[in-house]
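Every protein chain but one is kept in place in this view of the complex.
Right, chain A next:
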Amino acid sequence: MATSSRLDAKVPQGPLETKWSKYRSSVPLVNPANKRNLDIIVVGTGLAGASAAATLAELGYAVKAFCFQDSPRRAHSIAAQGGINAAKNYQNDGDSVYRLFYDTIKGGDYRSREGNVHRLAEVSGSIIDQCVAAGVPFAREYGGLLSNRSFGGTQVQRTFYAAGQTGQQLLLGAYSGLQRQVGMGTVKMYNRHEMLDIVNIDGKCRGIIARNLVTGELERHAAHAVLLCSGGYGNVFYLSTNAMGSNVTAAWKAHKRGAFFGNPCFTQIHPTCIPVSGEHQSKLTLMSESLRNDGRIWVPKAKNDTRPGNEIPEEERDYYLERRYPAFGNLVPRDIASRAAKERCDAGYGVGSSKLAVFLDFAAAVERYGKAEANKNNIHNASDSDIIAWGKAVVKEKYGNLFDMYKQITGEDPYQVPMRIYPAVHYTMGGLWVDYNLMTTVPGLYALGEANFSDHGANRLGASALMQGLADGYFVIPYTIGSYLSNEIRTGKISTEHEAFVKTEQEVRERIEKLLKIQGKTSPEVFHRRLGKIMWDKCGMARNEQGLKEAIIEIRQLREEFWSDVKVMGTATYFNPELDKANRVADFIELGELMCIDALTRNESCGGHFREEYQTEEGEAMRDDENFMFVSAWEHKGPEEWELHKEELIYENIKIAQRSYK
């Protein structure tokens, strides 16, 4: 297999360990006086967007940042719970840049690019330094130094955290840096604005069309480079742990204007989420993977055991992850933990009223911590109830906000009974195809963070999304953008009166008018739910050829129906969330089709992509490295028409092996 001539990953030559440092020192620079005359647009203000916008403004570029929320501080990175990885080796447990690199490649089931992942591991330490300097209050030990915990798919403790609110603290740190630049006038912030298209002039991305969501007005914004930091597309499944507003629109518009879409079928189903409780459900809530540090996952050994979890004796429990994967136990990667939960529930061992749940139990951790506290306090004859009380206090300090959230949603107290959890859609490894510079196949258009495909292969390890978002924004794009912008210093101001702006704006306007004119019978919400059901049933945790073929037909029918029967209330001249939703759902429907096509094309199982036809006797994912060790990069050619380009993945430093966590 050879890489398509349309794809040039531009990974620097030379040994893996020095690719980035050498490249960073040789990438062309833009002098400060010229930076002031170069405009950069950043779409999205999560970890990737906020850190990129602030850092580029610090360097002197003229930045405009856009978010659809009412404030940049509300981007969905805020909801990340468990932590952020970095190869600091503060715990002296043998961590290193190479190990983080290796774990990430292996965790991704050998479907990510070596050069990009090694760079990610290299800059990971600087991220922690930067965040601490910016005032992020990470958890600390009594000696005043930073605390770490474990996450799935690793055997070292390299995860930095702030209770169960790490994403919040990191985003507020990046946001404060962004607001500092806004105050200085170097970033112009556009909140409650949604990007509805990119504008290409002579083969280069030169700006965007954005809609002011308060007034409904369409606006033209020109720039020398556009950065999409617009997050993932998990909401294509309707039910996911994403925020209600998370959407694919920005990335999808870019895709339709020439940006190839990489590995769209690689989606992450997170093993520990609160199970669905009814038809009214609007979203699913994650219970952080950090809980698997201390929680043990089990189901009853007997089918249809309806006793409450805390009344089932130890010998009647099946700790199936510890049984199947003794080396990693409850800390196997997410794809494996999710499939194992599904396997037990499908086999009839599920718990709760829906039988689609397994237990996550903290009783053992409470006892262990309680005893440790007793020892710390020099009490050697503590009563069982005292030990449990102390243990609960420790668990509360570590995970209190998660326990409260669980109680609030389910009405059950997880300090008394084991949590019930089930897998749910959480993250998308796929995204816009980018080269080593994070540039898409459209010159001048970049994708950062979850919006790109680059670092996580077919499965992302826990606590690596925050790392990647901040790596891209703080430490990668500020350097790599120079290789493009150094050639733009003679371009001058780009006029929004250019015919490409006029034409693109007109196309956006026509689509909005079309949506409003249909006045059918079905709300955007109902279409979204129906799409989600197709995707979850046929392109979810397990996929097969027949189901995917059916899904493609059903999605095409759904699209036809949407464009003839959607009912969008109100008009486009004021704040109208229904119209915003309709716009997003229309794009999700098109994306869903491409995801199914990609899943159908990839005749292997790897990471989160599990094709039932391709599994080992023990039910593990079976890769086909000979035929599928490539990135799928899809080029949009027209309605229902895509062309597949392949980027061959070459592993020069890692020995490819069957992934094993046993």
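Heads up, the rule we're going with is that a contact is a pair of C-beta atoms (placed from the backbone, for glycine too) under 8 Å apart; a residue touches a chain by one contact, two chains touch by 3 or more; residues count from 1.
One rule holds in what follows: contacts and distances are computed from a predicted model.
Matching "Oxidoreductase", "Transketolase", "Fumarate reductase iron-sulfur subunit" or "Sugar ABC transporter ATP-binding protein" against the UniProt entry of the left-out chain gives the name "Fumarate reductase iron-sulfur subunit".
Here one chain is not drawn; of A:V27, A:A134, A:A389 or A:A572, the residue touching it is A:A134. Interface note for the absent chain: among A:L29, A:A302, A:V502 or A:M569, the touching residue is A:M569. Across A:V30, A:A162 or A:L331, the single residue that touches the chain missing here is A:A162. Within the complete assembly, A:G177 is the residue of A:G152, A:G177 or A:G207 that touches the hidden chain. Check A:P12, A:P443 or A:P478 against the missing chain and you find that the one touching it is A:P478. Although one chain is not drawn, its touching partners on chain A can still be listed: residues 51, 54-55, 58, 69-74, 76, 78-79, 88, 90, 126, 128-135, 137-146, 162-163, 165, 167-169, 172, 175-177, 179-180, 182-183, 189, 191, 214, 243-245, 277-283, 285-286, 404-405, 408-409, 411, 474-475, 478, 523, 525-526, 567, 569-570, 574-578.
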